[in-house]
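In this view, the complex is presented without one of its protein chains, the others remaining in place.
Each chain gets a letter, A, B, C, D and E, in the order it is written, and its residues are counted from 1.
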Amino acid sequence: MELAELTWPVVAALPRTTPIVFPIAALEQHGHHMPLFTDSLLLGEVIRRVKQLPVAGKVLFAPLQWLGNSHHHLDMPGTLSASPRVYLDLLRDLAENFLAHGFTRIAFVNGHGGNTTPSQQALFELRQKYRDRRDLMLLSLTYWDAAKPNEIIAGLTQKEMGHACEWETSMMLTIRPELVVGDLSAVTEVPFGTGGAPGYRGWTMPDRSEPGHIGSPAAATAEKGEALFRVFTAGVAAYLERMTSHAGHGWDV
Amino acid sequence: MELAELTWPVVAALPRTTPIVFPIAALEQHGHHMPLFTDSLLLGEVIRRVKQLPVAGKVLFAPLQWLGNSHHHLDMPGTLSASPRVYLDLLRDLAENFLAHGFTRIAFVNGHGGNTTPSQQALFELRQKYRDRRDLMLLSLTYWDAAKPNEIIAGLTQKEMGHACEWETSMMLTIRPELVVGDLSAVTEVPFGTGGAPGYRGWTMPDRSEPGHIGSPAAATAEKGEALFRVFTAGVAAYLERMTSHAGHGWDV
Amino acid sequence: MELAELTWPVVAALPRTTPIVFPIAALEQHGHHMPLFTDSLLLGEVIRRVKQLPVAGKVLFAPLQWLGNSHHHLDMPGTLSASPRVYLDLLRDLAENFLAHGFTRIAFVNGHGGNTTPSQQALFELRQKYRDRRDLMLLSLTYWDAAKPNEIIAGLTQKEMGHACEWETSMMLTIRPELVVGDLSAVTEVPFGTGGAPGYRGWTMPDRSEPGHIGSPAAATAEKGEALFRVFTAGVAAYLERMTSHAGHGWDV
Amino acid sequence: MELAELTWPVVAALPRTTPIVFPIAALEQHGHHMPLFTDSLLLGEVIRRVKQLPVAGKVLFAPLQWLGNSHHHLDMPGTLSASPRVYLDLLRDLAENFLAHGFTRIAFVNGHGGNTTPSQQALFELRQKYRDRRDLMLLSLTYWDAAKPNEIIAGLTQKEMGHACEWETSMMLTIRPELVVGDLSAVTEVPFGTGGAPGYRGWTMPDRSEPGHIGSPAAATAEKGEALFRVFTAGVAAYLERMTSHAGHGWDV
Amino acid sequence: MELAELTWPVVAALPRTTPIVFPIAALEQHGHHMPLFTDSLLLGEVIRRVKQLPVAGKVLFAPLQWLGNSHHHLDMPGTLSASPRVYLDLLRDLAENFLAHGFTRIAFVNGHGGNTTPSQQALFELRQKYRDRRDLMLLSLTYWDAAKPNEIIAGLTQKEMGHACEWETSMMLTIRPELVVGDLSAVTEVPFGTGGAPGYRGWTMPDRSEPGHIGSPAAATAEKGEALFRVFTAGVAAYLERMTSHAGHGWDV
Partner (left out) sequence: MELAELTWPVVAALPRTTPIVFPIAALEQHGHHMPLFTDSLLLGEVIRRVKQLPVAGKVLFAPLQWLGNSHHHLDMPGTLSASPRVYLDLLRDLAENFLAHGFTRIAFVNGHGGNTTPSQQALFELRQKYRDRRDLMLLSLTYWDAAKPNEIIAGLTQKEMGHACEWETSMMLTIRPELVVGDLSAVTEVPFGTGGAPGYRGWTMPDRSEPGHIGSPAAATAEKGEALFRVFTAGVAAYLERMTSHAGHGWDV
């Protein structure tokens, strides 16, 4: 179900256990070879494919919110980013718009690494604010955490998602190849680094990469992209299926 | 120029006087006969048409931000709205993303009545914050203020823009007729009222309309919609042309 | 009724439909020829005259709040201004002080252009916050919007209110001529400009006027001032009469 | 010097060591026998008398800000109060309006007990914010702390300032006797209590007094009021004299 | 009772009139001769001694919160301070954690001068927020206000508490003499100054003292320290006894 295309009386008549899905992504620099809208285009494609599947009939999809938490990319012009606290508020507001009408199941499906921590912080805050509503199911899922492509797809160079990397570039080659510009084979690898693991290190993109990508864009192919879309789509769909079939109470989903 | 499709080095190379246009709209109830995404669809069509015109080559368009200031519609489920102060912050952030890189000309092109006051408040705040940058041109324009359809188009019932009204319904019939649902001829007129004029009255939609529309949807036709799109498109394009050709200093645009 | 002179038990005994009027103005630069308190003095005189009329017996007047939203004048020393968000909060607080006791009708009567957008924003926020109180009548009125002097008074040079202009200077000549300083005939006209119309442009006073006035002070006379006071007083009184006699529900006032 | 009556070029020409005085008071319940504007009227009279003295020529007086920190009186209708944090912001803004132009000496002269802690908190915050400006002199003075009436005036029943008490009622009898209503001799004493001394106890007026006064209004006379005004006026004037003649650096004033 | 050592079911079973004591201090510069933790060590010792007394059995002690409102000391490195508003929020949160479970008696026992105004501001705000809970007893007490050592202890040089002064240095010599460093006899007196009395002056430590102490550290002895601890401990214990035995309503404690 597409929220955008419904009238309000139709929404008013929905069961309050209907899962509401908010796709959230970003508009931010993706190196010299990929467009600013990369995260939104890729998540948009994952969501488009999920909507072809049976689970889509049981879930209400909001339009993709392309404004993300991207201050770490602001040194590169063109990036649009909500301030960190504003982004927390924005996610809260989206959820509260439905919580106010008694809906109980909310999921942010995320396509941008910088949104992961804020979406958890926002859901933590929301759960506390509505602590007495025991039936709330407040979830976030970053799409590339929904599956393990390396266990399924042969030939991937990277072991994890980077930024404007083999994986993202491959997926863009699948859906919008004309937006991948320049000589890809000449784009040098930028290593992932440890990033303070097993802890966390605060960072901006210039701390990690001068051109703006992280990983191995030169290894990208449209075939890998198609395989990645299939794997991620299946993962997200399975997650929403679990959410839909859940009893609504308790910790397990 | 489409911001979404550019790479960051391309944006970095743009002249700092390039106007940046942020289309802003809403996802909110539009009565029993129109979809929640009405404002975003209509503004999106105006912008799409503007992009066909010569001025578009001199302007950088951000993607449409569909989350608006719609708390007055929150009684009707499905409406998504940023809290009033969060919306002010969001507009500020969008502008600052570019102001931080030295760009000087920002315009919000708006397609939702509830965004008008906040966009003025946000621009007021921004101008004060950057008071020492004398070359800033910070503008907002609601598209239906960009032209006077009644002086041009024959047969219009309404004298001004309402909500899910003759004008909006007509435009939707032009671009997405399948999203206009029910028997339009049976949708009764909801009068505009005075609304506290010549002052202002704080309101929520149930103060004004039980079904959620204001005006005369039954008078809508696809032909009127096409005429309205043409008039509004021309008005917005002319405004952007003025913005583009302006010297950048002083009060006149 | 003068709130300032009442005891609290008298206020406690008032009908909850009693309109509460908050006069709001500013203390800000008014060019080289007019005092900082111009807006407060002029609105104070309008209110003083309204209090002579019958409607005053049905309305409770708070003292004039002279601190306004005047950051756009801060480049000129002496201006006192609340920060934009603080001003929104201040207006909210004033209204809530009475809303908390069940009063339902609040009006800001405004004498400063910079307060117009914030008073609308504040009333919007208040209406949403108390969305379930269907009997609220939350109004703002800028006094020069309450009448059309050009249709009534002969000889006015300006078509609209400026700043430290023909109209304001005339009114000051009527009530406090000793506070109009310097050779008025030598004060050159500062044109209004378009200001981004039909859109809005964020501005500070140095964007528009170096001396600090906008319009034609040299055209001011005490006679014009008296005529303006009469017209505006009648307009404000008529508005309060409408507010007083209103049923309290619905959009019309 | 009256800020309200000056033009901005006159303010711009003042020495930056000119002390700026902000009189701050309240509009809040003062029992069954005294008007809501008591604090503002009394401080206004103190300031009016100070302005007759030589020190007034060296000091710039802002108009009295009647909106105070009065939430502890909000149970009694008619009270107007800024929210606690908004009041801190309002005081900060007033000071910053002048600090931004290089002025260095600011004093809040206060006539309301509820403003004492906030004015100290606000000055603390301001001093830290502008920590590198070593010449700042940021002061607050509550007028009844500026003198010790019991050591000077014979016949006072109270040892300290209360609320709508012997002292305040006496002063009101001096300047506006018609605003003291009812049979004063029948107003019973409300004892001061310990209030958690030598610590502090958070309170609202109903914690301390049902009618709204604290102290002994029945002991009030206009003669005592005149004597109190003289003592307090002298105290405030002496304080401003110290402020004016101070070198500007260091802890002593 | 030590909150830290209890399990939650034990706390859940406590009478709601049990006083909750929050010791609050600071980690901030204390001159060249005293450690950063001085305030926390000294208050900790006062609290440790109070816990030996009978009243301790009727009171629940939270652990000492060492992070204080110390921005006025931030010019000296090592100082840790919450921002002024954050400190207000932190105190509010501590109290609300217990207010939310129906507890009614809260006391901040304070060991840092910079916390005095904020603790009063925080309690003021809390009392207003929970204005309808008439049984709340919200208190703060700075330990050196709980007694008058000069009236009891012979030989004290100072008349009041300073900073890293005779009194504090004496107390440190009593409990942790190894943390008093350098040649104490060579530490010169820094006079108290008037500090804007009888008003208040916003300050940072460099406004008052270059080395960071105020008062006469050279006069410190361990014997004076022991005497001071005894006097202050008795004062705090007596205050808590009053709090414990109070009826809970009304202004007196």
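A few points about this structure:
Criterion: contacts are C-beta pairs under 8 Å (C-beta built on N, C-alpha and C of every residue); 3 or more make two chains touch, one makes a residue touch a chain.
Treat the numbers as computed from the prediction; the structure is a model and nothing was measured.
One chain is not depicted; across the entire complex it touches A, E. The hidden chain makes contact, of the residues A:E125, A:E189, A:E226 or A:E241, with A:E125. Residue-wise, the contact with the chain that is not shown comes from E:L80, picked out of E:L53, E:L80, E:L184 or E:A222. The chain not displayed touches chain A at residues 71-72, 74-75, 84-85, 107, 114, 117-121, 123-128, 131, 134, 136-142, 145-146, 193-196, 198-204, 206-208, 239, 249-253. Listed here are the chain E residues that touch the chain not shown: 3-12, 14, 27, 29-37, 40, 62-63, 65-67, 74, 76-83, 86, 89-90, 93-94, 97-98, 100-101, 179, 181, 212.
Methods note: only the chains that are shown with their structure count from here on.
Here the chain-to-chain distance from chain A to chain E, counted in touching steps, is 4. In summary, the pair chain D and chain E forms a contact in which both copies contribute largely the same residue numbers, shared numbers making up over half of all those used.
Checking D-E, C-D or B-C against A-B, more than half of the residue-numbered contact pairs recur only at C-D.
Mean C-alpha positions place chain B and chain D at a centre distance of 49 Å. Rounded to a whole number, the gap between the C-alpha centres of chain B and chain C is 29 angstrom. Shared interface positions of chain A, i.e. residues touching 2 or more other chains, are not present. Under the contact rule stated at the top, the pairs of chains that touch are A-B, B-C, C-D, D-E.
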